[in-house]
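I have a structure here, written as structure tokens, and I will follow up with some questions on it.
A selection of the complex's chains, in situ.
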Amino acid sequence: MKPRQKRMTIILGGLAGLGIVIALVLNAFQGNLVFFFSPSQIAANEAPEGRSFRLGGLVEEGSLRREDDGLTVHFYVTDTAQRVPVTYTGILPDLFTEGQGVVAQGKLDGSGHFTASEVLAKHDETYMAPEVAEALELAKGEMPASSSLVQ
Amino acid sequence: MLQVSGLFCERGDRQLLNGLSFTLKPGQLLHVRGANGAGKTSLLRIIAGLLLPTAGDVLWQGKPTQQQREDYHGDLLYLGHLDGVKGDLSCIENLRIDNELLGAEISEASMMAALEKLGLSGFEEVFAKQLSQGQHRRVGLCRLLMSQAKLWVLDEPFNALDVKAVGLLAGLIEVHLERGGMALLTTHQDVPLSTERVSEITLGQV
Amino acid sequence: MNINWFKYASPASFYPLAGKMIPWFAVPAVILAVIGLIMGLFILPPDFKQGESYRIIFIHVPAAWMSMVIYLAMAFWAIIGMVWNSRLSSMMATALAPTGAIFCFLALWTGALWGKPTWGTYWVWDARLTTQLILLFMYFGYMALHAAIEDPRRAARASGLLAVVGAFNVPIIYFSVQWWNTLHQGASITPTKSEMAASMASVMLIMAIAAWLYSIAVTLKRVRCEILDRERHAAWVAELSTEAK
Amino acid sequence: MLAIFHTILARELTLGLRRKADVLMTLFFCVIVASMFPLAVGPEPALLKTMGAGIIWVAALLASLLSLERLFSADYIDGTLEQMIISRHPLALIVFAKVVAHWLTTGLPLVLISPLLALQYGLEVQDGLVLVATLLIGTPILSLLGAVGAALTLGLRGGGVLISLLVLPLFVPVLIFGAAAVDDAAAGLVIEGHFSLLGAMLVSALILTPWAVASALRISIE
């Protein structure tokens, strides 16, 4: 091969490779590479069965119930479309409140009940002063930007 | 034609080459002299493209070697302090690989002939690591018989060779020069080469 | 116009120039950092959800940003150094690494500290956190490789190559929160939107600018040491030391 | 072009397979590492099943890590590497042949033995196949990336550990997606995404690393 031909082959090969890489990467993001599953995904049977996984969403307003031992809690995790009942025994993070985002690690039993072994609070990207938040809440009548987690 | 112009080289705080320039024409041999540590090996490695000079150029057929690496290396044969012989391969296997790396494309029979010429007949199938130091070096020297390279760069090729092998090697170099080849050489021994073709440079004392 | 650039690309002329530039970056860096810290820690109101703990943001975010930017800058200078064989740019790459590693460590450390009150854990293996940890390891790898090679020129070239190979990780870190749904929050501030109260965002920007200026000042300082070390036999360095005496 | 690739490949394979014991060795290493975990962690079947894919992947990774140091150092010491660098053929091609040989002698045997290891950890047959597939795509990436680290640390003190330091961060994504694919397959999830990503990594490594290794070798030989 002449040097020019060789260079062309290399460039073409490189471009073809690049094309394949881009196609594969794009294809990958069609799939599900997730840190947690949403209630809707669970409803659609996309979450694993009989195996520990993470459930993510918002703590449904008014669903939080504490047992007498002070450690065990029951609540629903929702993404506004679907909801999953969750039980957890242990210390909750400080930011855990109704309406707040959570990510819970645990297992789903046959009846669709989620038993968590660890509960983490997920914070969204909103930051503002309390007074501003109150003002906003008054104006809109709801928690500010609480839907940003659900997307 | 090999041209070296304005070569500077600095290694570990020491200035070895200070604007060295010379030209090597077909049929010429340059004997690089100098005490231990003068920078002979460094110079030869720069010319072979194994070391970057601090400044300066090496031109082959008028073009910087950096810009025509593969063409230049096709014309080059370098033999350094290390033989470049694989201990875990037999002599003939070593030659087969050299044949390919040099792009020499000679036949199996010629390889056997090369080994024989260097006194290694009977050792074709012996692992190189089971050879004596001098025999090991001879396997590396077989390249001189195989390659078509125009420029030979030989760093102390006579090391570890016995008297007979030294004579043989000197003969090979003379034939190469007669054919219009070029050679660069370092050695601390006196070598029986016809002096008309040989020019010398001496690198500065440390 | 184009003469100056080449002049200053030589270590000998860059050395005094860098010396003159350092105060111009260091002083504003200190002033901005003091302003930013006072504003951030004492004057700004608490966050409506996180309360006081959110104030870590003013260190965490600039540190995280800088850790990524500096790695990219390292790779950039390494490429320039390789392509144009310029000594100064490979010295720049070398000089950047420790600052980057420190910021990377700071981002991890403050992030972990912040994670406990907000998430309820110091550490999870989500994409953002993992990739950031890898970035720290890559900084370590870069510095270890550089330290392991005696010849400064070879050290610069080898570690430069490593920086370029590793640069692929940076976009992955940045976009990890978009590509995967992570526990770490998404971007609060992007070129197009801001989900952060303007006062908080501006203090964060002040801190970010302070971090930039600090990084530049420190890098210039390191580059000066590096130049001295590598050019210690050059005539101009000898002159410099006789002048000092 | 092809002749040199073929010659170097043959050379490496000859060196690697000169004795039969050498072929079996990586296998043994992997088997031993994989068998050590049940010893260290305890023999609970459910636990082992969960850990299985991860551990086999880590064992594969370490086996390929261990063999990296040898990739160029022997050639460096006896001067054959010099001869390759100044040969008339593109260094990237020679390097590529060496890496392919490295994979054939360390990665491939590992892929072949993995079903057995999967059985040992009680993985389902199906998940075992997924494991084999991830290893088949993943181990060449390890060899390619590892070669960069091996080339950069050539001739330096503390080579083995230094390589690990440089290379492990680059290995991590491969490990994550490889192991996660098996886990997700076991959980009945779609795993196309993982494979696409592994494929993308493999293709980009194939394109880029031979050049990177070639430059690294030129730097290290000085």
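Letters A, B, C and D name the chains as they come in the text, with residue numbers starting at 1 for each one.
Heads up, the rule we're going with is that a contact is a pair of C-beta atoms (placed from the backbone, for glycine too) under 8 Å apart; a residue touches a chain by one contact, two chains touch by 3 or more.
Everything numeric in this text was worked out from a predicted model, so none of it was measured.
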One instance of each chain type is visible; tell me the copy number of every label in the full structure file. A x1, B x2, C x1, D x2
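To be clear about the criterion, only the chains that are shown with their structure count from here on.
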Could you please state the distance in Å, as a whole number, between where the Cα atoms of subunit A are centred and where those of subunit C are centred? 31
What is the distance in Å between the mean C-alpha positions of subunit B and subunit C? 48
On subunit B, where are the residues touching two or more other chains? 52
Taking each residue of subunit A in turn, which ones touch at least two of the other chains? 29, 33
The subunit A residues in contact with subunit D across the complex are 1, 13-14, 17-18, 20-21, 24-25, 27-33, 46-49, 51, 53
Subunit D - residues contacting subunit A, complex: 1, 50, 180, 184, 186-194, 196-197, 199-200, 203-204, 206-207
Under the touch definition given earlier, write down the residues of subunit B that touch subunit D in their complex. 48-52, 70-71, 73-74, 76, 78, 80-89, 93, 96-98, 100-103
